[in-house]
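One chain of protein is taken out of this complex; the other chains stay put.
In order of appearance the chains are A and B, and numbering begins at 1 in each one.
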Amino acid sequence: MSAFLIRRTVHSLIVLFVMSVVIYGLIGLMPGDPVDLMISADPNITSDDAARLRAIYGLDQPLWSRYVNWLGAAITDDFGYSRLYAQPVWQAIVPALSNTLILLISSLALALAIALPAGIFAATRPYSLADYGINLAAFAGISMPPFWLGILLILVFAVTLGWLPAGGTPDAAGVAGWWERLQFLILPVSALTIAGIGGHTRYMRASMIETLRQDYIRTARAKGLSESRVVLGHALRNAMIPVVTVIALDLGVLFSGALITESVFAYPGMGKLIYDAVMGNDYNLALVGLLMATALTLLGNLLADVAYAALDPRISYEDLDA
Amino acid sequence: MTSLKQIMFFAGLLFSIASFPLQGAAKTDLVIGITQYPSTFHPNIDSMLAKSYVHGLTRRPITVMNAKWETVCLLCDTLPTLENGGAKLEKTPDGKDGIAVTYRIIDAAVWGDGTPVSADDVIFTWEVGKHKKSGVSSTEGYRRILSIDRIDDKTFTLHIDRRTFDYNNISTMGVLPAHLERPKFQNPEAYKTQTTFDTDPMNPGLFMGPYVMREAKTGSHMVFERNPKWWGKAPAFDRITVRVIENTTTLEANLLSGGIDMISGELGLNVDQALAFEKRHGRKFNILFKPGLIYEHIDLMLDNPVLGDRRVRQALMYAIDRDAISKRLFGGKQPVAHTSINPLDWVFAADVPTYALDLEKADALLNDAGWPKKADGMRANASGEPLRFEIMTTAGNRTRELVEQVLQSQWKAAGIDIRIRNEPARVFFGETVTKRKFDSMAMFAWISSPESVPRTTLHSEEIPTEANNWSGQNYTGFKNAEMDTLLEDIELELDREKRKQLWSRLQHIYASELPALPLYFRANSYILPKWLSGITPTGHQFPSTLWVEDWTVGK
Partner (left out) sequence: MSGPATMAIETPARAVLGRFMRHRLALFSAGVLALLATLSLLAPVFELLLGVDGEAVDLFSRYGPATAEHPLGTDELGRDVLIRLLYGGQVSLFVGLTATFAAAVIGTAIGLMAGYAGGRIDAFVMRVTDGVIALPVLPLLIVLAAIDLNKLGLPETILSSESISLYRIVAIVALVGWTTVARLVRASTLSLKTRPFVLAARAQGAGAGRIMLRHILPNLASPIIVATTLSVGNVILLESVLSFLGLGIQPPLPSWGNLLTGAQETIWEAPGLAFYPGMLIFVTVIAFNFVGDGLQDALDPRARDRRAAERH
């Protein structure tokens, strides 16, 4: 077990390192540099200014030497300075990260709380009317363009009904209680939840149907156990394996994928931060943000394998080492 | 089919009338919506509209251009002029024509922590500004100042190395608090990351305006409260919150749901959104449109041999109906541009050649230039090459995309084939335009101040090349000896009447040579609650917040 973990961690670190090179290269390949953008915004920048600014930001050096410099500093825990946010990279990331985590954890929890029972319920009555209904609802959630959904939610609950704020985050001065703070979260969390329920429901249903076909379930039924004991007592544990796997694998995507929801609801999270950093040519911030997303994806992969093995005694760690 | 029904229900709601929260009797708070969050809060590093907007609440420049487009003092006592003796002609140490300008900072002016705003602050700002490693974006203005004499605590004299007509305008210099910033400037190279503006942005000592910043949540909002040490007229609101909402649909929703009270014109809705808003909610809000110095135009690549022919450029102008675009798309709020000079600018020349839609003239010019129409109505030259141009602009800017499609359709009617190829702003401004990589047409806007000399866009020395680090903004590659001379002369002509003649000549050359196709001047649209008055849009780069103390509640 620990040998497996160590080996996989080393693999992940190598992939992470390669990705840092690839991402740095990609950002470097993007046309123009920060100074070009400054020049187009400020007519007073002269040729001398341009040369001076490029030197200050180290843009006069070749890409590889900038990368080596960054890597050298990063190893000593200095991830550089974000030009766009005018803060050390880490300081810019922390608030966005905590915002994103609040958003993701609550919407994931909510989505699972709805999706898992719905999926199990549908699986126990395959091809019934209820199953069709749940399927339809699940697909409906997945199939809506995310910004359309966001705008519809705002139109209904903020503009027409006036129940909830249309976006943003609470300010410390104007807002007192936890309810006021919570209000700002309801719409973005709902949007992400609606988009997330479908996938989880489908996986849960599929996995449960598959499990219920297994011989040991037939045995359990034959012993005269009640259906709910069969489903919840015997089948659930095995049926959860692929569901947990899929959740773990999705971590990285979830992390940077809330971009649309974040921008529709003016919610300052990681998706928006990474997007702005890429668009604003903020190398250090974009690199660290993207690497965090990558690291999370890899971690998700690792967790998925661990969970897979932990939940399913038939799988040994050796099998997983492709 | 529950979800389907829900959608229908939502769609039905789209048509229903929005409800509005009732306004309280005494408003002490104001919430403003804007579309951009400032990056650094340092006034002289990176120029950015969002930053000047919020700095309008917290800081005051020494001089500024007001809503009547005159230079006035905000932090200084009286504006120094040659007439009132505040400015004196002199020779520079190496014998050139220079000028000495003396300012006196208002006696009562203090920073938010009580320290007086002094001549030493100005001298320190100049030291930072001209330092090669400080990270200040544009050092030109600082380097033109040869020396500064400290007369007393509040008075200082600038010795400037040339006599420009706007000698007394130092509005781009954001005065820094020396008592906080000097220690940070010990190591100039690290200054841009160590400045108090970014390491301790809530420090009241950074501000000398009516408000100080109390909270700044990156990407979300900033909260401003009364500056207890403010030395001018007291503003009406105890607290102003500036919320940043990039998506304009959400911005509008926030206004309708009461999340914000007003939408700023400087960074807010575009004109067609504001017009639509006016139609639906005009009775509940005041909507101000202020056309200004945002010049939308199409830069033409003059190195392209086809566009190098002036007849083709003029024909392009005759073939489009900018009047219809202005009236139909923008409700007449965004006036047609004839040159880069706005009609509201006092140097505007009313008699420049103009180009109304005239397909016959376009036809004659193009035939003359060797681009007759073929059987299918499109044009080609003798060797059969089609008359085809590629127009580019910033992808995702809906107004520009719409205008582009209208132009494409109008040019098609004149037999000119237009291909649209847009790029993200990041690529368009970061590479295509700045490195002159567009093939024929690039549509974008210049934002300027009144009577600003278009030297960087029209002077032949300002054509970006690898050798000059891609600086300069003469992206079209326009070379005209008379234009070069005019640009140099205007800057140094102190006599208003003579200067106006030079300006008139400049506009005539521009309108007949057409290095760029002028389209229209953009208007800022302010959506304000009925109970708020006193906001005066300026129409140029200085934001309305600089006069926040004049904003009042009630009639």
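Quick note on the criterion: contacts are C-beta pairs under 8 Å (C-beta built on N, C-alpha and C of every residue); 3 or more make two chains touch, one makes a residue touch a chain.
If you're wondering where the values come from, they're calculated on a predicted model, not measured in any experiment.
From the set A:Leu97, A:Ile209 or A:Leu225, the residue in touch with the chain omitted from the display is A:Ile209, counting the whole complex. One of A:Ala74, A:Ile142 or A:Ile217 touches the chain omitted from the figure, and that residue is A:Ile142.
Checked against the full complex, the one of B:Thr249, B:Ser504, B:Ser533 or B:Thr552 touching the unshown chain is B:Thr249. Considering the whole complex, the residue from B:Leu89, B:Ile151 or B:Ala324 that touches the absent chain is B:Ala324.
Here the missing chain is touched by one residue of B:Lys88, B:Arg162 or B:Lys279, and it is B:Lys279. By the touch definition given at the top, subunit A reaches the unshown chain through residues 11, 15, 18-19, 22-23, 26-27, 29-31, 132, 135-136, 139-140, 142-148, 151, 155, 202-203, 205-207, 209-210, 241-243, 245-246, 252, 256, 259-260, 274-275, 278-279, 286, 290, 293-294, 297-298, 301, 304, 308, 322.
Annotation for subunit B: contacts to the undisplayed chain at residues 7, 11, 14-15, 248-249, 252, 270, 272-273, 276-277, 279-280, 324-325, 328-329, 388, 390, 394-398, 401-402, 404-406, 408-410, 419-424, 426-427, 431.
Following the convention adopted for this analysis, only the chains that are shown with their structure count from here on.
Note: centroid distance subunit A to subunit B, computed from Cα atoms, is 38 Å.
Partner subunit B is touched in their complex by these residues of subunit A: 30-33, 36-54, 56, 81, 83-88, 92, 95-96, 133, 136-137, 140-141, 151-152, 154-156, 158-162, 165-169, 171-174, 263-268, 272-273, 276, 278-281. Residues 1-4, 7, 10, 13-14, 16, 18-19, 21, 29, 39-42, 46-48, 132-133, 135, 137-141, 172, 189, 192-193, 197-198, 214-215, 217-221, 223, 225, 239, 241, 243-247, 249-250, 253-254, 256-259, 424-427, 429-435, 446, 448, 456-457, 468-473 of subunit B are the ones touching subunit A in the complex.
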